[in-house]
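Worksheet: one structure, shown below.
Here the complex is missing one protein chain, while the rest keep their positions.
Now for chain A:
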């Protein structure tokens, strides 16, 4: 082994017999020389050092264990190098070694100033920090207790709302049952129903005219839209960006947002159309005759239908053909009544389904979200007005930032908002922090088009432990 002939005054001062700087009292025993005056790295016994190489401000151990009191060993995620501050007068703590002796009094972690032991420039302020801390804790405790009271009210309200919802569900169920009974009573009439071909044909003709009209209107609007789009596209491609005209830039942004979102709107529309299609198909099935030649226009067969229509129509000089002779004059009042009942059952069933779906939603612990469902909070920050509709959606002015996807006990999540130009769809996380009243504390965009809101709310108040209350405690250095 090699004996160093020289030790700097500083290094010597760091090695104090029996007490290794930076090591907590319970770990001191790990830092004892063996009988020959040697010591080995804690995680690698094969590396043996002279005892006075501990805290000599040179990193010898790959795990950094020989330098608990200096910043000589690199702090890594694998080997976080932490220095123990006794914090006499408050609570002991650890500080990252790269904050040692850097000239910053990191009082958040080391109120005793021991992280700056080389210069000694940071006096112990633990008493003052404790004061601030106690004040913080008692203030937070008071707030959270007040918040908790509001939360209890919310919970009561939620319980009541739950009861009402349950009652409504039961009521709907009953009503449907009753309707079924009525239908069962007139079953014979229903089964003996004979379809009125004329009725269907007239219905078809009307529908056809309407569709034709819609089609014409649609084509006109499509043309208008196309010309507007092309005007905007041309502007977007050819505008002079050097002019930086705010109006032009805004128009281009709006157009780009519009184009980015257009596909999604179509998708949404089509989903909606699927429902319409199903409804038509259902009524079609209900009305189904054996005559397969009578096809109703549906979205799927639209082209085929209109092609046939065209072929049929033109020879007839564009007149609606006279209804075929195969007519039946049978028409029963019973059938009509039954039809109405069936429709009513259907709509009630839809209502019931929706209510049940809503009822089964996750309302969080004690169903508390029922108390704020349908409510919201709105605040203007900077140039924008932000609107958080609880369990529904978030808006920045008229831009949809996201639709509600769930609550994880701390944050509400919103996704699928309007798409950003050349970017993702907007989304937001609303983090709830305990307070007696609702207030939007902040909003920012940590990633392009991903928003983070911090919302004060009684909803998340608890009987917090001291460490929970201490979570957002920060030392106010201006008060020293």
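Heads up, the rule we're going with is that a residue touches a chain if its C-beta (ideal position, glycine included) is under 8 Å from a C-beta of that chain, and two chains touch if they have at least 3 such contacts; residues count from 1.
One rule holds for everything that comes next: contacts and distances are computed from a predicted model.
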Choices "AP complex subunit sigma", "Transmembrane protein 60", "AP-1 complex subunit gamma" or "Glucosidase II subunit alpha" - which one is the UniProt name of the chain not shown | "Glucosidase II subunit alpha"
Among A:160, A:262 or A:479, single out the residue that touches the unshown chain.
-> A:262
Missing-chain contacts mapped onto chain A = 2, 4-8, 10-11, 56-58, 71-72, 74-75, 98-99, 101-104, 118-119, 233, 236-238, 240-246, 256, 259-260, 262-264, 266-267, 270-271, 273-274, 299, 380-382, 421-423, 442-448, 477-478
